[in-house]
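One protein chain is absent from this view; the other protein chains keep their places.
As written, the chain order gives the labels A, B and C, with residue 1 at the start of each chain.
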Amino acid sequence: MKLHERFLQIDRRIIYAILLLVVTLPLVFRSPLKVTPMSPVEKLFEAVDNTPDDMAVIIDCSYAPQIKAEVEPMAIALLRHAFKTRKKVLVLSLYVEMIGLATKALNQVVGEFNSLALTANDSIIYGRDYVFLGWQPPPIVPMLGMGESISAIYVVDYYGNQTDTLAMMKGIKNYNNINILVALSGSSIPISWVAYAQNRYGLRVGVGCTAVSGADFYPYYQTGQFTGLMVGMKGAAEYEELIERRRGVEGRRIASEAMLSLTYAHLVIILFIIAGNIGYFISRRKQRRSQ
Amino acid sequence: MKKTIPLVLIFVAGLLGIISFVIPHPAYQTYDEWIRNSFLRVLSAFAMVLALGSLLRVHFDKIRRRRKNWQYSWLLLIAFGASSIIGLFGGVAADGILPTAIGSFHFDIQVLYENIVIPLASSMFALLAFFMASAAYRAFRVRSTEATLLLTAAFIVMIGVLPLGHSISKHLPMFVQWILNVPNVAGQRGIVLGIALGVVATSLKIILGIERAWLGGGE
Amino acid sequence: MNISTDPWIWIASILSLAILSFLYKENPIFRAAEHIFLGVANGYLVTFYWHRILMPILFRPLFQQGDLLLIIPFVVGILYLTRFIPRLSWLVRIPIAIYMGYWTGVLIPATIQAQIIKQMQGTVLTSQNFQAWNAGSWGIVWSVIIFIGVLCTLSYFYFSREHKGVIGATSRVGIVFVMTGFGAAFGYTVMARISLLIGQLQFLLGDWLGIIK
Partner (left out) sequence: MITILLLWITGIGPPANVRAHDVPSDGGGVVVIEWNLAPDDALLDGYEIHRSENGVDFVKVGFIGRGRRSFQDQTHDGTTYVYKVAAVSDTLRAFSLPSAEVTSHASWINVAKLNIYVAMIIFGGLILYFISCARRGKALFIRKIAGLQAIDDAVGRATEMGKPILYVLGLGYIEDIATIASLNILGEVAKKTAQYNTKLIVPNADPIVYTVAREIVKESYTNVGRPDAYDPESVFFLAREQMAYAAGVDGIMMREKPATNFLVGYFAAESLVLAETGAATGAIQIAGTDALSQLPFFVTACDYTLIGEELYAASAYISKRPLLLGAIKGEDYAKVIIAAALILASIIGLLSRFPILNLFQ
């Protein structure tokens, strides 16, 4: 078989094997890829970063296990950013099935900070630095209700404390005290936040979503309804880059590690397409010559 | 009669569907809600009995006649039987009469779903990554104008969405967004308009009894 | 390395590998996973239909609360089962007719609203639509391109003439839009699918084998 014929008929299993290899190796060897942050992610970063001391950030962790790979790194990066810069954080989930993942991300990041803390001031303390509101069905109830009073909707937090007795909640009454809400989701939840919380109460909404919904959500960012937008693993990697570069946040960069796999995978696919076309080109020329 | 009654019913039901759009009055809407949420959902549940009957029959038959790969049918039947019993008697939230845990080992239907159905489905989704690669390799050849367009657009987008895209040109990611928002939307909208007209026409034909393939055989 | 000791993680991992082995070739392990998948997915379906539909909206209201109106869907639903009685099997058309008729009826106005009128609204050339792009005077150019693209694509689906002459030319342009869009959508989805693969590998290498935790 000649070379160009080989290019034309590469066995699918060879393609699969190479793809599997280039995706797995960077994951095992953990080499994060430096990325250049783009403006939709930068705007989200700046909105969170510029939260004044008397306001808070809400992080809505409404992502299902199926999309965890894409969205969980966003939750972790956001939490690290907020805790590092001492922003007040409210965490919630709109669906009970998703509360487990929210708890996991929260515990992980709080643990990271507290394992390094030397004094109570350095630590991240529940009720002073963050509050986990848990969930309150159906989604529309908290979306609308928090516009008037957060502690009236979440009377007790996830751990059963009276929400209005927590120190941090003293200055946080409703959306007027929330600088931005970041919705992490794989569905149309961010659009509901705009429809209910933004249109009625003027809440700023930032979004982290999967690569599939990215194309649908981009117009909302363009019109300014979304303050910022993180799409897929790449968006998460850009956020990781921003918090490391500008705020010196350290920690394992899961999305940036996956970026290398993602890049190699794309390049491998592109190379195979090129190889196929070279083979096709040569064989067509030979055919013409023989005619 | 065997055809007339169904045709009359489909016409009446179709009118009810259209009317639900026209009349907003609660006197009608509460009744419409009952059709949707009670009547039609109950119907779909009964159809399920029929379908599962088909599934079971095919596999029992396979076992009885010792057809090729009949052993696997046992696996399906056991998995189906066990999960149905756990689901029906153990309850959706492990709140039924059947105990669904031995010590700290839980096996209620939600656990089965999360640890069997979700990983299996996620793995099928993971297969897609490989299939995209082989499909792109096979089909993206410059053999015709259409194929070349397909290839070029896919190429630009695949590079443009990578961090690499930004280092090639600052405008590349913007260009990707533009392709998705302008030419892509135009093409899609043209297709959607055509589809919508087809949907309206076919729906009309069904309600009026012109399109009656669904009646199947018999007189 | 710290391998998981959770039996469910082992089950989930082995089933995942069984599916991935399909890439090499169809094999007994894949076949087993496929049949387990079909079995459990249908078992879940039975649970769902029983606990979420039949009990709460039919049996409980009918037999416990005495909502006699529900006898109608009950009886009509049972007609599905006449399929097993050859002489009465035509009765199965009754529930199908009702079900299909209602939903196709709903479809007519809904489709006209969402897929014809709304799509037209976004296509008409007006200053309002130009501004929606938030891109200054480029908004006019983008709107005009979409306008032309929509008309040309629509002409591709015009079946009353052969693709010759004017229709031939416009439908060629339409195909350019359609194929560019398809290519872009394909390229865009690659990232999403690879991400899912990465997620699955993170589960296998991390949660199960503990290599990358």
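Throughout what follows, a residue touches a chain if its C-beta (ideal position, glycine included) is under 8 Å from a C-beta of that chain, and two chains touch if they have at least 3 such contacts.
None of these values were measured; they are calculated from a predicted model.
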Of the chains you can see, which ones touch the chain that is left out?
-> A, B, C
Of the residues listed, C:W50, C:F186 or C:W208, which one is in contact with the missing chain?
-> C:F186
Among the options B:K2, B:R64, B:H171 or B:K205, the absent chain makes contact with B:K205
Taking the full complex into account, find the residue in C:M55, C:M120 or C:A169 that is in contact with the omitted chain.
-> C:M120
In the whole complex, what residues of chain C lie against the chain that is missing from view?
-> 19, 22, 25-26, 30-31, 33-34, 37-38, 41-42, 44-45, 80, 83, 92, 96, 99-100, 103-104, 107-109, 112-113, 116-118, 120-121, 123-129, 147, 150-151, 154-155, 157-163, 178-179, 181-183, 185-186, 189
Identify the residues of chain B touching the omitted chain, counting contacts across the whole complex.
-> 21-27, 29, 44, 47-48, 50-52, 54-55, 57-58, 61, 68-69, 117, 120-121, 124-125, 127-128, 131-132, 134-136, 138-140, 150, 188, 191-195, 197-206, 208, 210-211, 213-218
Since one chain has been left out of the picture, which residues of chain A touch it in the full complex?
-> 12, 147-148, 173-176, 200-203
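Simple rule for what comes next: only the chains that are shown with their structure count from here on.
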Which of line, ring, star, complete or other matches the graph of chains that touch?
-> complete
A-C or B-C: which has the larger count of contacting C-beta pairs?
-> B-C
For chain B paired with chain C, centre-to-centre distance based on mean C-alpha positions, whole Å | 4
Mark out which residues of chain B touch at least two other chains, giving numbers and ranges.
-> 118, 122, 125, 129-130, 132, 136, 151, 155, 158, 161, 180-181
Residues of chain C that touch two or more other chains sit at 23, 188-191, 194, 196-197, 199-201
Chain A residues touching chain C in their complex are 13, 16, 23-24, 27-28, 30, 67-70, 210-212, 214-215, 222-224, 232-234, 258, 261-262, 265-266, 269
Complex interface listing, chain B residues touching chain A = 114, 118, 121-122, 125, 129-130, 132-134, 136-138, 140-143, 151, 155, 158-159, 161-164, 166-167, 173, 177, 180-181
So, in the complex, the side of chain C touching chain A is made of residues 23-24, 132-135, 188-192, 194-202, 205, 211-212
